[in-house]
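Notes follow once the structure below has been shown.
Removed from the display is one protein chain of the complex; every other protein chain stays in position.
Moving on, here comes chain A:
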Amino acid sequence: MDRFKRTPIAEQAPKVRSHNFKEVCLGYTEEEAVAEAKRCLNCKNPQCMTKCPVSVNIPEFIHEIAEGNFAEAAKVLAKYTALPAVCGRVCPQESQCESKCVLGNKGDAVAIGKLERFAADWAREHNIEVATAKEKNGHKVAVIGSGPAGITCAGDLAKEGYDVTIYEALHKPGGVLVYGIPEFRLPKDTVVKHEIENLKKLGVKIETNVIVGRTITIDDLFEKGNYDAVFIGSGAGLPKFMGIPGENYNGVFSANEFLTRNNLMKAFKDEYDTPIKVGKKVAVVGGGNVAMDAARTAKRLGAEVWIVYRRSEEELPARAEEVHHAKEEGINFELLTNPIEIVGDEKGWVKGIKCVRMELGEPDKSGRRRPEPIEGSEFEFEVDTVIMALGTSPNPLIPSTTKGLEVDKRRCIVADESGRTSREGVFAGGDAVTGAATVILAMGAGKEAAAAIDEYINK
């Protein structure tokens, strides 16, 4: 065995998978997982852990895998993350845990994410119970939103004996895990559903079709619902548009609309009623995970796809694996390119996109080099669909209907590290507080808030 070479993992071939919605990565077998786990040096001072936002004890769980104790590995993980099967699949490992693995200095970092996923999948497939709830303590907590932040907060509180109800605006729980991230990266019926079922087993009640701020308010929850505390995990669902001419032509969609139709409403399946429009040539504007997901979904629906991104490949914010998979699947990349106008035909349907080439100038506030348009480089190319994947911001609905709940300039809810907001008894975390971020950060925030809520109620 070469200690510096990562154990290969099976994937669906690009030609095959670009025509189906099944998961791309097939996961390690037991033998492969053990082999990969044995590469870990079990460092005394594990640098990998310093870059995991929830400080998973990485050498400990990997050691259990190396010993063939898969159930034990899952139990170690459960101490730190409520959603290891999800995090193992979607964390940006290359910039987090794996970026600091010592093996990475000379060769390939240990496949921490893939091993995490293996342990979690193994536990699920073997019906290993990883969590139990304490006896009910008589206190009620309401959780708004069923994304990673809400799921984690609800799960942790239920384990402590709280009577927890999640209120979810959509008709299915899961947040972005269900409506945003596609099936081919995160299977819904196995992975996500299992996490929701686990919550229910812990006694968490989930009420879908309840929009807090419309159907009920936070004040109602305290006054009529007799909740002791409320956690807001409502995410950052509001899509941004560019504000360029032609953006309201027929055929211009937000990535959220496109992905929601496909993932939540299952438009890709003939027997579901919701229609989806993909066209033959699709431009996806943006370079993050959302853009990659929209592009690869459009590809699977039969379109030829271009990613249009204003910076260079190095700055693509998407996970490296997604960019790699997108390229393998034949997605075209127009980098250092920025749309300036969407061109429509006489009936108001998209027929092209006008762009300008960019070059990188001085670093901006984010430390990334600022893209600047190259004069005279305008060009147009033919597309019939444009998908805007420019990022999202928090929905103002809850702050606007909750007196005394402070928000910042970006409309994010203001909360301290423990999730305490400006309203007594109201906690918040995840994308609603940070703006669009990651699953693991949302989960971490849900965990912190659960601890703070427990302390608040018991003080």
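FYI, a contact is a pair of C-beta atoms (placed from the backbone, for glycine too) under 8 Å apart; a residue touches a chain by one contact, two chains touch by 3 or more; residues count from 1.
We adopt the following convention: contacts and distances are computed from a predicted model.
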| item | value |
| --- | --- |
| The complex's invisible chain, by UniProt name, from "Ferredoxin--NADP+ reductase", "Maltose/maltodextrin import ATP-binding protein MalK", "Oligopeptide transport system permease protein OppC" or "Amino acid ABC transporter membrane protein (PAAT family)" | "Ferredoxin--NADP+ reductase" |
| Given A:239, A:373, A:391 or A:435, the one touching the chain that is not displayed | A:239 |
| Candidates A:135, A:271, A:314 or A:375 - the one touching the absent chain | A:271 |
| Of A:20, A:209, A:226 or A:377, the one touching the omitted chain in the full complex | A:209 |
| Option from A:256, A:289 or A:434 whose C-beta touches the chain left out | A:256 |
| Chain A, residues in touch with the chain not shown (by the definition above) | 169-171, 179, 208-211, 214-216, 237-239, 241, 247-248, 250-251, 253-254, 256-257, 260-261, 265-266, 270-277, 347-348, 395, 397 |
